[in-house]
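All protein chains of the complex are present and in place, except for one that has been dropped.
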Amino acid sequence: MSPPRHKPFRVLPGFNLTLGYTLLYLSLLVLIPLSAVFIKTATGGWDHFWLTVTSPRVLASFRLSFGMSLLAAAINSVFGLLLTWSLVRYRFPGRKIVDALIDLPFALPTAVAGIALTAIYAPKGWIGSLATAYGIRIAFTPWGVLLALIFIGLPFVVRTVQPVLEDLEVELEEAAASLGAPRWETFRRVTFPALLPALLTGFALAFARAVGEYGSVIFIAGNIPMVSEITPLMIITKLEQYDYTGATGIAAVMLLLSFILLFIINGLQVWSTRRIGRTV
Amino acid sequence: MAAATASLNAAHLASLAAPRHYEDNPATRDTPWIKWMILTLSLLFFAGFLLLPLATVFVEAFKKGWDVYLAAISEDDALSAIRLTLIAALIAVPMNLVFGISAAWAIAKFEFRGKQLLITLIDLPFSVSPVVAGLIYVLLFGAQSWVGPWLIEHDLKIMFAVPGIVLATIFVTFPFIARELIPLMQAQGKDEEEAAIVLGASGLQTFWHVTLPNIKWGLLYGVILCNARAMGEFGAVSVVSGHIRGVTNTMPLQIEILYNEYQFAAAFAVASLLALLALVTLVLKTYIEWQAARSARDSQQG
Partner (left out) sequence: MSIQVQNIRKQFGSFTALNDVSLDFPTGELVALLGPSGCGKTTLLRIIAGLEQADSGNVILEGNDASSTSVRDRQVGFVFQHYALFRHMTVFDNIAFGLRVKPRAERPSENVIRKKVTDLLKLVQLDWLADRFPSQLSGGQRQRIALARALAVEPRVLLLDEPFGALDTKVRKELRRWLRRLHDELHITSIFVTHDQEEALEVADRVVLMNHGEVEQLGSPEEVWGAPKTPFVYSFLGAVNLFHGRSAPGEVQVGEQSLEHAGDALPAGTEVIAFARPHELDIDTDLSQPNGIRARITRIRAFGLTAHIELERNGPNDSVQHNEVELTLDRLVALQLRAGLEVRLVPSNLKVFQNPSPSTLSADHYIASGI
């Protein structure tokens, strides 16, 4: 009898090469650079870090970025669900074009979106001039930030909910109908609960993207200190002042939030897999 | 992390290949006024938030006529911005392509400890703000960093030069191709690869003749989305570029400069090129989805 073999046995070749390259590339380009943020923050000392992230201007930026991102993700959840429902359930002329264009915010460079939104909502723009007539200012206020964040987050909700709705068994609704449930009750008790994990995931993804968004917001925000400065802009401002530890301190807070969101989103995935037997 | 970008989703492909007719089924049909309300609300939202900005780009670009438009996009700084954008994408996309294939092969075809963690880490760049993505390279290679003095001494420019722009672009487009290929290759299993090996094929032959043809649509899909993001990235590149006109300006940065100088028509002219790229991307993406849906349907027949 030959001795037990401990070397893992693999039929397909290339495991060591591909995994090795993957880990190397990942470490060099992502992990090591990201850890630099925390190292740099640590070398600046706790006091400096705390002073930076609790300074009124930075706190105001947190409030704006997080508040508007939450609001934008919520609005996208509602309208994203309606839009998904229309795309999946109804036939209407141009449906395929609408479906294809949903991904526009993924494909359109953020700077392009930013100047376009500004041109529309600035006081002299198409909609901005209308609003100004009623005394409402949109661009260069927090509402402008909100508009840009809605633009950027929409596809996350639609593209997360869409496959789940497409995959939903028609039999569920047929069963509910055969049991005498009215349409609305069927939606509330059968369809919506099945979509909920995907909807929450889409919400979290849209929120995560919105918090970090820069290009599409920066033109329309007006960047007025304490009023319409987003957090990523604060990092750039600190960098321009050569306050590297200040910049990394804010970045560390944002990264931490990203990790927490990533954790929550993974948790949502596990939950939805357990609940409806598939990942979203 | 779930669909952080568009992806070739099996359920979506299935519904493309065999659309269901919900409106013919009394159990899934909505009453007409509900239908019209939902359709109206969602399409108004769509038109206001997606269609309007897209149209604005082209309207603004041609506001002052063809001549201004042509002059704006053939100006020296614009051309050099276009060149730099192409260079960055030409380096970043192939790098991430090789990485994506390599990661997908390791993850989809083998079992090992920590696989789930690795998948999460590959997705990480998607959840990092582009500004932070730029910042990390400033921290590593900037004048104040550990290697900064050494780089200056040897006259090696990474920050505020092309290498920094390429690095930032690679970072923000890092997961695109990998995350497209991993689920695809996992779903395809390794039966066909094993069959090829039993028949005597080498690893490369197996990959080239068996794996690659099976993942070609997913691969193209990832490449196209990766390319769109690489050419359009603004935040990360803005941090590392230094905004030197004609030298370290990519197209999105050029747009910013023109816009801030109130040259709106010129800014929108350059923007229209990128918007066109976005439209081409969406057309290709839709085409690939239909092709992939077709081949998925074909391979399920019988």
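A and B label the chains in the order they appear, each numbered from 1.
In this text, a contact is a pair of C-beta atoms (placed from the backbone, for glycine too) under 8 Å apart; a residue touches a chain by one contact, two chains touch by 3 or more.
These figures come from a predicted structure and were not determined experimentally.
**Student:** From the touch rule at the top of the page, work out which displayed chains the omitted chain touches.
**Tutor:** Looking at the complete complex, the unshown chain comes into contact with A, B.
**Student:** If I consider the whole complex, including the chain that's not displayed, which of B:65, B:94 or B:213 touches that chain?
**Tutor:** If we include the chain that is not displayed, B:213 is the one touching it.
**Student:** To test your reading of the contact rule: which positions on chain B touch the chain that is missing from view?
**Tutor:** Within chain B, the residues that touch the unshown chain are 191-192, 194-202, 205, 209-210, 213-214, 298-302.
**Student:** Pick out the residues on chain A that sit against the missing chain.
**Tutor:** On the chain A side, contact with the omitted chain comes from 1-5, 9, 11.
As a working rule, only the chains that are shown with their structure count from here on.
**Student:** In angstrom, rounded to a whole number, how far apart do the mean CA points of chain A and chain B lie?
**Tutor:** A distance of 15 Å separates the two centres.
**Student:** With touch defined as at the start, can you tell me which chain B residues reach chain A in the complex?
**Tutor:** 1-7, 9-12, 14-15, 20-23, 25-28, 30-31, 34-35, 38-39, 41-43, 45-46, 49-54, 56-57, 60, 98-99, 102-103, 105-107, 109-110, 112, 118, 120-125, 127-132, 135-140, 142, 144, 167, 170-171, 174, 190, 193-194, 197, 202-203, 206-207, 225, 228-229, 231-235, 238-239, 251-253, 255-256, 259, 264, 267-268, 271, 274-275, 277-279, 281-283, 285-286
**Student:** Can you check the complex and tell me which residues of chain A touch chain B?
**Tutor:** 10-15, 17-19, 21-23, 25-26, 29-34, 36-37, 40, 79, 82-83, 85-86, 88-92, 96, 98-117, 119-120, 126, 147, 150-151, 154-156, 159-160, 162-164, 166-167, 170, 173-174, 176-178, 183, 201, 205, 208-209, 211-215, 219, 231-233, 235-236, 239, 242, 244, 247-248, 251, 254-255, 258-259, 261-262, 265-266, 268-269, 279-280
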